[in-house]
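Excluded from the complex is one protein chain; the other protein chains are retained at their positions.
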Amino acid sequence: MNSKKIVYPYIPNSEPQVQKEMLQEIGVNSINELFSDIPEKLLLHKKMNLPKPFLSECELKRHVESILLKNSTCKENINFLGAGCWQHYVPAVVDEVIHRSEFLTAYAGEPYEDHGRFQAGFEYASMMGDMLEMDVVSIPTYDWSQAASTSLRMSCRITGRNEVIVSKIINPNRLLVIKNYCNPNVNVVMLDFDSKTGLADINDLEKKISNKTAGVYIENPSYLGSIESNGAKLSEIIHKAGALFLVGVDPSSLGVLTPPINYGADIVCGDLQPLGIHMNYGGGVAGFIATRDEKEFVSEYPSRLFGIAPTENGEWGFGDVMWERTSFANRESSKEFVGTAAALWGIAASVYLAVMGPEGMQELGKGIIQRSLYAQKEIGKIKGVKVPVFQAANYSEFVVDFNNSGKNIKEVNKALLKKGIFGGKDLSKDFPQFGQSALYCVTEIHTKEDIDKLVFALKEVF
Amino acid sequence: MYKIGLIVNPIAGMGGRVGLKGTDGRKILQKAKSLGAISFSPKRASAALKPLSIIQDNLKLITCPGDMGENEAISCGFVPDIINGIKSKETTFADTQKAARILQDRGVDLLLFAGGDGTARDIYVAIGTTLPVIGIPTGVKIHSAVFASSPSRAGELSLLYLQKKVHKLREVEVMDIDEQAFRNGIVKARLFGYLKIPYERRYIQGGKLGSSPSEEIIQKAIAEDIIESMDNDFLYIIGPGTTTRAIMQRLSLSCTLLGIDAVYKKEVIGLDLSERELLKLVNKEKAKLIITPIGGQGYIFGRGNQQLSPQVIRKVKRENIIIIATYNKIVSLKGSPLLVDTGDLSLDRELSGYVQIVTNYHERTVYRVKF
Partner (left out) sequence: MKTKLRNYHAVCWDEPIIYELNRNGERAILVPEVDKKITETVGDGISSIPKSMRRKNAPQLPALSQPQVLRHFLRLSQETLGMDFNIDIGQGTCTMKYSPKIHEQFASSEKVAEMHPYQDESTSQGLLEIMYKTEQLFKEISGLDRFSLHPGGGSHGIYAISSLIYAYFKSRGEEDKRDEIITTIFSHPSDAAAPKVQGYKIIIIYPDDNGCPDIEALKKVVSERTAALLITNPEDTGIYNSKIAEFAKIVHDSGGLCGYDQANANGLLGITRAKEANFDLTFFNLHKTFSSPHGCGGPASGIVGVTNKLAKFLPVPVVDYDKKNNKYFLDYDRPDSIGKVKDFYGVIPVILRAYAWIMSLGAEGLREVSNVAILNNNYIMKKLLELRGVSMAFPEHKHRIEQVRYSWEKLTKETGIDTEDIQRRIFDFGTHYWTSHEPWLIPQPFTIEPSESYSKDDIDEFVAILGQIVKEAYEEPKKLKDAPHKSSVHHIDHDVLDDPAKWAITWRAYKKKYNGYFQRK
């Protein structure tokens, strides 16, 4: 049987004739001669045991789509999950721009042939800077947890200390990332929270902070949804001890919430995902870090920072900001590491902020709070269900207490699922002090009807 | 408006062409002239000025009269400022030093000088590290790293520095070779001093996507590493060099840049020690020796630290020798090994092989030492 060599569409030189020509020009008989550096005993002499390929694009598409069809999406259901990944509306213009081949397939060129990429990056930093009211914003890192971890290590380098205090009202998965990143040189101390308000416990902070503390990290709104009201007091305590105040934020809330710099934050971090990036099953996250424009801070960023520069013809040019790292702390000589992370998501956020504009971001935040308040009110009317749980204001997320309902969260969510609703995240394992409670998230994509449907469905469960 | 100072040593290089090593001293100079040696240092100086002609309109060139700079500048189309008080003919090393001081007073951004190691020494004596300088290589004995690899490269580097495309400065050794011994085929080099030169960023440590720290930062990091692991039971002998100096600075101790100091329990117990003094110390206490390669060829023993005699080294023992160097220094070796020349061949042999050099905080580089 004549088995013809396959010519692959992605591999132009898999065509046998051109291979022959090239081998001839090189002066060898076969490709095998070209990797004679690889010793015989290391060569794989069998074919890899991989599934039979789908050589035609048509069959490949059918195969992949048949698997993906097994998913049931947040479009096909009504989703009330948040907890670190949020469902917001992504304007069509955002997707249009980041699907452009130019942006999608560029990489690490210079500010000449990749000028557009640099300008888009500068505009991303600029617009984030406006949301945060800070003058220095890094290029995106992997996610919020990485941004928080790096911020904590930056605070160690800047202060020369190696203990940090981290709020307990944090996604436990985030804490795992932070703990691993701080292991073993940075000591992580946990900060209690007030179970009435769901906010950082000031007394506990005063007890635990010392002259060993490099930084104190809280999130606002907190993981369980409360908006911090003691910003100024926290800042006072933290700075008195010579430590830095680190705040993690959901940037979509900054249209209505004041940027943390206004209550004393030194380093602000968070996730870009709410700004025009699809949820992607948790694969659409991207972290940001922002500080004041002071050299003590600028010199501690592990990542590149881009600045605007003049050109000889009066155009806008860009380049690396190269500040000589003059600070040098004992144990933290390395500025962590730098690698490919999430630049395209930064461009997405940039387009999103430009599309939303100042009015859009304000309306967004306002509308989210209103819908969230409405949901809390209506759900609170259900017998056996308690909401709000905390005496504090909320942004888009809030805790619902089902302890007196007679059902546990698993059962509730199962029932809701049957009705095409994704109920709030089960908190019973991570925060056992709240028993059978769940974290619900409401955003601008929820209509009154969606919320009413949830309330109706919950009523039916009990 | 950029301001450059230019000093040309017109007699540098005259010895080499006629088989003499250098032109120090009137007698040797006369011999060179009698052998028909012609001065070609000026020609090389001109080659260095050529790359600067594109910023001519924005450049103030200040130089010495006659063949110490004026002639070369004019031949390249510059209209130089001439400084007063320097002879225009039959100039000596004193004129070089005087000129350098005047140019320093005139506030030049950069001092370009054409000559050899001798000229470099004169510049050092005059201005030390107060001005950035670049050496235009013309002399026979080019041992110092202050010289660019070619006259035109000197000009290009000057241009890059003035245009701020290159802006990091580092201190490089100025060596003093014993002329007499050299003429008899023996190399005896002494560390004379340091000059500050611009160097290109690409030749320092850093990552693909991050910005590179400077030589100074790396030296601080190395110092941190050394101090962290200092053992109070040992005497520490600190060799000459800027990288070792960083250790003393970090401990806030006075030190001699060109000499050998001793530290015990993080206090100075001796500065600029002679071989005899060192031997006395190491015979009494157990000691560790911290050294860094001196000079462009990567000698860790034998150039600039001869007080570390074979007896001293033997007493300290190989396992107590700590070599430190910035990565920049290692890269400048271009793959050639580090060298030892203690004067004792069997000791040289013992010291050769692989060593772990401290190149950053908590970082070592494995490198070969040869004799």
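For reference, chains read A and B in written order, and residue numbers begin at 1 within each chain.
Note that a residue touches a chain if its C-beta (ideal position, glycine included) is under 8 Å from a C-beta of that chain, and two chains touch if they have at least 3 such contacts.
Computed from a predicted structure; not experimentally measured.
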| item | value |
| --- | --- |
| Contacting the left-out chain in the complete assembly, out of A:139, A:154, A:169 or A:400 | A:139 |
| Interface with the undisplayed chain - residues on chain B | 51, 150, 152-153, 156, 163-165, 167, 201-208, 212, 327-328, 331, 334-335, 353-354, 356, 359-360, 362-368 |
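The definition used in the following text is that only the chains that are shown with their structure count from here on.
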| item | value |
| --- | --- |
| Chain A and chain B: spacing of chain centres that average the CA atoms, whole Å | 50 |
